[in-house]
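There's a structure below that I have some questions on.
Missing here: one protein chain of the complex. Every other protein chain is in place.
Showing chain A:
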Amino acid sequence: MVMSGMQNGHIASEADDICPVCKNSTYLQKNLRFKINTKCYHRICEGCVDRITSTQKKCPIAGCTFAARGVIPRRGEYRVQTFEDLAIEREVDIRKRVMAILNRREEEFYSKRAWDDFLEQREELIMNLVLKTDVKKTEATLSKYKEANADSIKANAALERNAAAQFESRQTLQKEQANLRRQAAQQTYEDDRFHTLTAGSRDVKAGAMEVIHDDGPVSDPSGLVKGLRKLRPPSPEKVYDPFMGMATTRDYYGLQADYPSMRLTKAKNDTRTRAGGFDFQAYYDESLLRAFAGLGCFIDKEKTGQGPPATRELATVVAAESLPGRINDEVF
């Protein structure tokens, strides 16, 4: 039923698992392990794998098309089987390989329709390889696409890994702390992502790409995939500013380390005031700010004779205050 011709009807069963090469069986040798070749999917025991790969022989199974073509399997091409059904094993491998090449992301597509078309196209290519129809043509298409889109494939693979790593770390966190908040947050995040996707705006998490122009769908350089958006890498995150734009200097003066003042001498020499942490700098700062703040006074500029202040509002204030007959109702 499941393309049994492909692997000589060799489906593992617990009772009598016999290596087709050395005829060892699990019945006699309990710890016998099998490996499969990732090219022809023939299954032999580990001992035989070591033997045939070290002596550079072909796949030992009779009637193997790869062996007929003289293909020599290398040691790395043998691996432990994941699925019991080798047909499924092979399809999964093909699927993985194709999806690693055609790894476009949903947000890259101009419309839902274009994304669906892409998925269908990919599925068709996969099934071509699985069912061995037009294999040469399909492989040619894939390698052409791979060459033309090397950058995008790399970027998307990185994003994929990123998302996977994020997912993984989030999972462990949840397991560790078993806390509801993170779960809820992830739910919101998923929802948000859905909304941003459907709304057509960029995915802010996971460092996804940003849309530059929205002047219609484009196709990839090899012309295989259509309906893509034009994208550019997201602008790097702004550096966190702990001050959030608050001024760190005073407008009108710079503070000196010390100011000679007869009045302050006693306090300065008082160990109690010193030990309590009284900050004379803050006191100077306050005194100077109170002295200058309301006046719109630019000491440096006045000294150098550069004229009235440059700021417009300040100039307005100064002009208003210099008007004759104006009663200043503000008492300092």
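A few comments on the model shown:
Note that a contact is a pair of C-beta atoms (placed from the backbone, for glycine too) under 8 Å apart; a residue touches a chain by one contact, two chains touch by 3 or more; residues count from 1.
In the analysis below, contacts and distances are computed from a predicted model.
The complex includes a chain that is not drawn, and of the options "NADH-ubiquinone oxidoreductase 24 kDa subunit mitochondrial", "CSN8/PSMD8/EIF3K domain-containing protein", "GTP-binding protein ypt5" or "Protein kinase domain-containing protein" the UniProt name matching it is "Protein kinase domain-containing protein".
From the set A:Lys57, A:Lys112, A:Lys137 or A:Arg161, the residue in touch with the chain omitted from the display is A:Lys112, counting the whole complex. Annotation: of A:Thr133, A:Gln177 or A:Ser219, A:Gln177 touches the absent chain (contact as defined above).
Contact between chain A and the unshown chain involves residues 111-113, 177, 179-182, 185, 194-195, 198-199, 237, 239-240, 242-244, 246-248, 264, 267-268, 270-280, 282-283, 285-286, 289, 317, 329-330.
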